[in-house]
Every structure is written in structure tokens, then in C-alpha cells.
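Structure below; questions to follow.
Not every chain of the complex is shown here; the ones you see sit where they belong.
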Amino acid sequence: MIAGFFFLIFFTEENNNGNCGYNDVVKFLNLKKDNDKYTLTRPVKNYNTVTEVLHLMKVFGILDMVKTEQIFISYIWVFLRWKNEHISWNPKEFCGLESITIPTELLWMPDLIIEEMTEKDKATTNPFLTIYSNGNVSFRNDHVVVSTCKMNVYKFPFDSQSCNLSFKSMTHTPREINLKTLENDKVITRWSKDLIETQDEWEFLDITVNNQTSDLDRFQSMLVYTITMKRRSVLYIANFILPILFFLILDLVSFLISDSGGEKLSFKVTVLLAVTVMQLILNDILPSSSDKVPLIALYCIGVFTLMMLSLLESILVMHLIDKDSATQNNKTDGDQSLSE
Amino acid sequence: MIAGFFFLIFFTEENNNGNCGYNDVVKFLNLKKDNDKYTLTRPVKNYNTVTEVLHLMKVFGILDMVKTEQIFISYIWVFLRWKNEHISWNPKEFCGLESITIPTELLWMPDLIIEEMTEKDKATTNPFLTIYSNGNVSFRNDHVVVSTCKMNVYKFPFDSQSCNLSFKSMTHTPREINLKTLENDKVITRWSKDLIETQDEWEFLDITVNNQTSDLDRFQSMLVYTITMKRRSVLYIANFILPILFFLILDLVSFLISDSGGEKLSFKVTVLLAVTVMQLILNDILPSSSDKVPLIALYCIGVFTLMMLSLLESILVMHLIDKDSATQNNKTDGDQSLSE
């Protein structure tokens, strides 16, 4: 009796707010940390109902692109919305309250992953999601994604690269979870262009979205975002390509130096040494992964070969001149001895 | 009955302290690890009440600034204060106790993040917050923030950089959480100047605070702190700019060397080789991200070009002298044969 009395008092005090608090809805829905109904299984009343997950991704930054390990690091923003059939309330009964923000651990969430991701998400995970009175659940989150990206460095440093981020459910089949994008390519590209601040050495071009099924199992619905970027090559030109070109010009001009003295050879071999030092830089900046030799390595090897050939030619010419003068000397000597 | 008796004894024993312990308030408020009322939702009685979060940031240290990846690492101290409407007690009933320090997991906390942050906080998180008898909650914490920062390295190494740290709620709209700064720019700058110990190669200039709305969703209230720093360029001058200038002077002075011997060419090409070795350092210290070629690369390329041109000129002059002397010799020979 007394307990009931206190309960009444408590109830009354709580109701002073007129059911306008978040806690009222939470109590109505019986949301608790250990309520297995909300957390264990996909929130549908009939298992044949497909959970449609609306998905939106914006690229916030291109943080890095590690050539040598074919790694692409991006900073993205993801928005998800799906229907939870266990959630529903009448906003009118709660002072018009239409949405509540609650901790994510209270509800089931789709097990979306990015197939290309090779490291755990480095960004802080959003601890909250928002539920709406009609049962919709929305979740927005930032991700720093370290993903693999097959790069083609043949045209380095004048190359463009396309990297995929493939969102899919880890376990659920398309009959359970179906992924759909909220917006089309153009809108996403425009938004991302506005947002992107840091692009490292890469210039963001565009994003496209495709609905596919996973190659791995052919079991999951998959949303593939393809990000296309262009490398900014201006520094590679200034630091590597131009100096080597300069050395090539020097080598060519060195043909003007007379063959008689030793300075021509010494000049040419020093220029060759300078190109060798530049190759230390090439070894630093070039990925080692490609099947074909990149054009820049060919360029370097080409300059190298040209300079070596010109050196060989110089040595040969000098050798011939030497021999010639030797025979001439001999002849002259012969002539002299003859004339004598 | 017996249970009640023991309860009485227990109650009496506890009350020996005269309600002066923290536990008394904790019991009064019914604070527990599994009390969903305190942890699940924003602590307002009417959902239309906005939670005002007062915010203060001091910069404790500028740890690093990674040019090549446009990353800014800072060590900051953050103070937050907001109102929890579920908390309130009369200090007089508890021996004048006005504040308690309790574990953070007992209460809802605003989901503030730093938009630019690309790695999880590396500092130890404060496990405690403080509640006051009037319902105020205060929380202070240290953060080691790894954030992206768009740098302009055009004037490197004489550049200044401004990096933003944008605090915002991850999920809550401005009608739910409203961020305000506790102090103005001047006070924060002064405090930070006093505090900053390690500044790496950067000299801290000032901080400004701005209230904005997020670019990402236009949904969240955002507090943008802008930290401005100046690079200490003295070592770059000593290690890179001066030596290259020296080499340029050497190259110019080398015009005094007579063109006849081979030593002029050999001298100049060795100086060029030394500049090439310096370019290994440039490749090390220069970010590869910029759109425009930085001045220092232009400087390096300029010196390079000047030295190459002077080399070309030398070769040409030597070639012409050679030719000239050859024709003179021919002429002399002709004269001689003529005179003979």
C-alpha cells in the first residue's frame, strides 16, 4: 500500500512535465540497455520483410594515397536511414515530440562494412542515433577509411586514379538488407567538391555510385562509390623531370667541347653522376608494384642510356683521334726520316 | 520485520556521518550505472528546452605539423558546462555539500566532436565529471588532436598557417544543443600563450573563436577555433637556402677562371652536382601537395637554370675560342706557307 502511495507521488511528479520529456517515450517503448527485442535481431515483424537501408556518402577529405603500398586514405561522412518496425509512437501524446536521440547500443544497426577497408576506422564513432515517431531510424557518422586501391602508375606523375569504396552488409543477404543510395552521382559530386578541404597532392574529380552484388559471395547487396582523382604533378616536374632534362641538355651540348683535352670526358661523367644522384629521388617516389615499367622510369633509363652512348662515342672518337695522330706521327716520323 | 530491523540498524549506522558523505547524495539522486533516466537521453524535462553547452579551449602544445600529409597535431584542454535538469539537491540537507565528482558513465554527455579530427584521441580520457547542487555539470578533459589542416606552402619556409578545430555535436540540432564559448579571443590567446611549452618548429600567434553552423549538414551548432602559427625558418635558411646561395656565388665567380684550361668546366659541373645533392634535402622537406610551385622550389630551379645557362655559355665560348684559334692557326699556316 505504502509503496503504491509513493509510486503515485512519483508518477504525479513525473507527469508534471505533461509527458513532454524524452524519458516518457523511452519508457513507452521500453528502451533499455538489456532489452533483447531491440538489439538481437533485424527489427521486422515478419522475417520476409526486407529492410531497406538508404545510404548517402560525402567525401570530406582525401588524406593520403600511399603509392608504394597502394593504400587510399579518405575522410568520409555517411548517412543511413532504415525502418525499425518495433518503434512507433503517437507524437500527439507526447507534446508533439517527433524524434529522440538515443545511444546506438539500444538498437539493432545494419552491419555495413566497406569491402576495401584494411584498417579499423580511425575516426571517433558517433555514439547516438535518432529515432522518429514513424519508426524511421537515422544514423550519421564520420569515417577515416584506410582502403586498398589498385593504382595504375604507368603515366606517373601525370596519372588519374579511381578508388572504390564498396558498402555492403557483412552477413545479411539482399532478401534481408537492401542498400539504396539517397542521391544521384551529380549531387554527391557537387557536395563533395564543396566540402573537400585537404586533398594532399590529389585533385578530386568526381564520384559515381553503382548498385552491385558482392564479388566475394554473390550474397550481399552492395553500393560501390567510385572516387576519381588527378595527381598534381607540378612538383614532380620541378623537382625531378626538369633537372634530369637539364642534365640531358648539358650532355648534348658537351659535344661542342673539343675532344683533345680530358675535360670533355670528365664533364660528361660528372653529369652522369648527377643523374645517378637524381635516381635516389626516383627510388623514393616511385611505387614498386607495377607490372609495366612506368613512363618516368623509362624516361630516366632513356636519359641514362643516351648519356652513356654519348660517353661511349666520345671515348671512341678520342681513341680514334689518338690512333690517327699516332699513325700520322709515325707517318710524319717516316716522312721526316725519309726526307732526312 | 527482521529485515526491517536490520534495515533500521543499517540506516542508523550510515547516518552517523550526518548525511555528510557523497554516497548520501548519490542515493538521493538514485545515481547508478544502470539508471537509464540519466544516461539514455538529453537531460531536459521538456524536449523543447535547448541544452546550452558552455565551451572553453586552451592550447597546451603544438606537437607536430606534418607538411607532407597536411596534418596538424595539437594538445588541447577543453572545459564544458551544461545543465542537467534531473539533478538538484539542497546543499543544506547534506552538510553544505555543493558538488560531487562522479564517473562519466553515470550521466548523459554531449556528443561533441572536432570535425577536422582524423584519428581517435590519443590522450587519456577523464573518467570523472563534477555535478553541482543546482544541476550544472562540468567536465574538463585533455585531447591530443590529430586534425587535417589545409596548408598553403607557397611561401615555405617563411609561411604562416591557420588551422581550425571545429567543435560540434555529432547528432543534435541547434534546437537541441547550442554551443557557446565561455571567454573571448583575447583571453584564450593570452592563456594559451602562457601555457604553450612545446611548439616544435612553430611559433604560436593567436586563437580566434567563431560561432558557425556546420558545412556538412547545416544542422549542427559549431564553435570554430582558429589557431594561427608562424614557422621558424632559421634552420631552413642555415641548412638549405644559404648553401645553395653559396653555390650560386661560386658559379658566378667561376667566370673569372680562364676559359683556356679544362678546370672551368670541371669546376662548374661539380658545383652543379653539389646543388643536385642539396635537392635530396629539398625532396625531403617539401610537401608534395600544392597546386602552385612553392617559392623555394622556384628558387632551387632558378639557381639550377642559371648555373646550367652559365655552363652552356662557357662551353659555347670555349667552342668559339677553339674554332677561332683553329681558323687563326689555319690562317697562320696559310700566311706561313704564303710567306714561305
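Think of it as A and B in the order they're written, each chain with its own count starting at 1.
Criterion: a contact is a pair of C-beta atoms (placed from the backbone, for glycine too) under 8 Å apart; a residue touches a chain by one contact, two chains touch by 3 or more.
As the structure is a computational prediction, the values presented were derived from the model and not from experiment.
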| note | A student told that 2 identical chains are shown should find the copy number of the whole complex to be 5
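In this section, only the chains that are shown with their structure count from here on.
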| Taking each chain's centre as the mean of its CA atoms, how far is chain A from chain B in angstrom? | 22
| Complex contacts: residues of chain A adjacent to chain B | 17-18, 20-23, 26, 31-33, 58, 60-61, 63-64, 75, 77, 94-95, 97, 100-103, 106, 122-124, 126-130, 140-142, 144, 194-195, 197-201, 232, 234-236, 238-239, 242-243, 246, 249-250, 253-254, 256-258, 261-263, 266-267, 270-271, 273-274, 277-278, 280-281, 284-285
| message | Quick check: in the complex, which residue numbers of chain B touch chain A? | response | 34, 36-37, 39-42, 44-48, 69-71, 111, 113, 115, 117-121, 148-150, 170-172, 176, 215-217, 261-263, 265-266, 269-270, 272-273, 276-277, 279-280, 282-283, 286, 288-294, 297-298, 300-301, 304-305, 308, 311-312, 315-316, 318-319, 322
